[in-house]
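For this depiction, one protein chain was excluded, whereas all remaining protein chains were kept in their positions.
All chains are identified by letter, namely A and B, in their written order; residue positions are counted from 1 within each chain.
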């Protein structure tokens, strides 16, 4: 199952090596340790501090590691549900994430980490780089099974730039808040990926249809991804909020949002099945929508019950999306969304953005006290009123959708150029094209083998 | 394989939605951020503190996340050893844990978190909610494969209440110490579940016997659960102890207890097999008994060697239980304990309670110094003598056993009401009843199958 078009012998090494060499040149020219990572600067700084424990490392590194697990295990294994695409799901996820986090360090640093002509890096920039990578992996979910690794690297190359521009507009120019990335990560990544997959529409994809489904153990592997995403989402949303009550509250809000979302997901999954049986697709995906939807308002004084309501609604929307909207998107709009990122990241991301805008608009000094400074510095300083903050949050959503749709369109057409080794319609969702794949099953004793031989012969008849 | 009795189309959604709506109403009425999670209160508080790093979040959140992994991945995957019950093991674990942690927040808050008529929540209450959930999941282990998700939710509903009452009696009324929950979590969860499964006794369960065993890869999935429980148990036992030396010492004690337990488990597993072959059931379960048994005394000055002795004994007891006691319980007492929770949580929990009572009884000011305040505040304040503390620990074990047996009896009879969709004896241990289940193996091309047939034939020659 090798042919010239999809042969990666030269394309993939060339792409990876050129990208990595460019990265190294740019890092060598532009990137420096920040003042908490640099031996000299931190020790100068220490004189004015009480202790090493005030280094940002101790505030953020445990959260960083949780986010890191979400990126590599969470996203990677979530996509292993396909029966013959596990190597690619985990392996391409690994490759494009390793590339994207380096590239994101530069792009995000360029837009908001420059100090005297140099990009300063430390644990917070590492978390931000992983966040940006998350958006790329969401888009990967939309095109899963239908793209070559070179296409994915090219997509990541452009998407990271657009992500950084969008993030800069939202957080710096508009003064919006989006610590857990309902807008910057989820809405952006999902709609970007959806447009890319629309542009790459394959009318004859049903030739590979029999491979676009799971087997028993592939669904269990996917549950590893699901659960790590679910468990660590409180760390994701709180990873870069202000220290103290902010990180604490964000983690707590996300925890309850996810718990409520899980119950509505199970409810709706059984309710919408004709025989009341739960559908693994819903459990693996929709139960996570509560984390997405708490991405903007999680750091605000959303209240525990507010978080639960948000999660509860997110789960409902997400299951209904999988059940009723995905088939429509595919048939009417020609959007072939392999993982249903519209249901997990798209709609819940938009919901999260709206919840964030409303929560911001009703913020009062009464409720936030001195903590207003950390959550809404512009309101505290008098630059905005609370309702102006709300309006800017809403504008941010519109900007994000615009950037994602426009960016996805352009990048989709770039990826259509037939030099990147995309698989033909008949060999989608198949590891064999890009990977050395071993047999399915171990060598067993003769006895068992005999039984199986009969089965195999029967199948061959 | 659908029939009216087990059809979840309406029962499951109705149960989940009603429960979640009640939870949201109660949260809306009763629950508030605590002073470390609330923007206003924390910032008022900050004036008297040195720094944000003193927020309890930084003391406890990494431990919380480890506990969270134990609850969702640890318990969930530990139970995937059954060949055709992986979806239910992981999936029902997920569902009932997501429900129980919300419900536990209310019940535990009601008994010991009320401030001015409101329940205050933060990272410590999140850990406690996960702990209570742990007890429910232990009971789930006893009835695994024989209950519908609605039954499990009903069980969780009652068990959480009883857990909170028992915990209140032990920690508040009796002044006992049980940071890692040898009594409150393990002994309670195990004996509660054992009585429930006794009441739900199925005389014709051997109709499903061929499914009550593992396959090669299901045992590997279960090892993921085992190892996460094993690795993070030091975090479990130390998650809510006092700050400083207490958390440090508890983690260390548990680490050595588990290491010693692993060696005695492997010894006994090989020794009790007629051909010296290791049994995965023992490795997956008994190697964890050292964590259970260090649950009460782990925070005390148990000494490293004391911890090792406790773990060593726990491993021996647990393997012997699997080998010799479980069959007796099933045949004589009609207790069908699917996961052998009596061996992993029951007996080691009782051992842990006894070790805790003895260690408390011999506590001296000589050994604890000023640290007595954190470990045994009642001894420090002069309210109890050390031996009185020991006696109260022992009484706590008896109360726990009583509550578990009595509670399990009542809840067992409630679960017998034939409206919850329990499976019939012939279709236990089977995902198919409650889940859409895909095929076992990938679709291969005929070509590949043909090749394989040749290989197989060659092997048979």
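Convention: a contact is a pair of C-beta atoms (placed from the backbone, for glycine too) under 8 Å apart; a residue touches a chain by one contact, two chains touch by 3 or more.
All values derive from a computational prediction rather than experimental measurement.
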| item | value |
| --- | --- |
| Candidates B:20, B:38, B:66 or B:436 - the one touching the absent chain | B:66 |
| Which of B:42, B:188 or B:312 contacts the chain that the document leaves out | B:312 |
| Candidate in contact with the missing chain, chosen from B:301, B:329 or B:347 | B:301 |
| Residue, one of B:270, B:388 or B:414, that touches the chain absent here | B:270 |
| From B:44, B:330 or B:374, residue that would touch the chain that is not displayed | B:374 |
| Touching residues (missing chain, whole complex) on subunit B | 1-3, 50, 53-54, 58-59, 62, 66, 83-84, 210-211, 213-217, 219-220, 223-224, 227-228, 230-232, 234-235, 243-249, 251-252, 255-256, 258-260, 262-264, 266-268, 270-271, 273-280, 283, 287, 301, 303-305, 308-309, 312, 367-375, 424, 426-427, 440, 442 |
| Touch residues of subunit A, complete complex, unshown partner | 2, 7-13, 16-17, 19-20, 23-24, 27-28, 31-33, 36-44, 46, 50-53, 55-58, 61-62, 65, 68-69, 72-73, 76-77, 80, 86-87, 90-91, 94-95, 98-99, 101-102, 121-123, 126, 149, 216-217, 221, 224, 433-444, 448, 451, 455 |
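One rule holds for everything that comes next: only the chains that are shown with their structure count from here on.
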| item | value |
| --- | --- |
| Subunit A-subunit B separation of Cα centroids, rounded to whole Å | 31 |
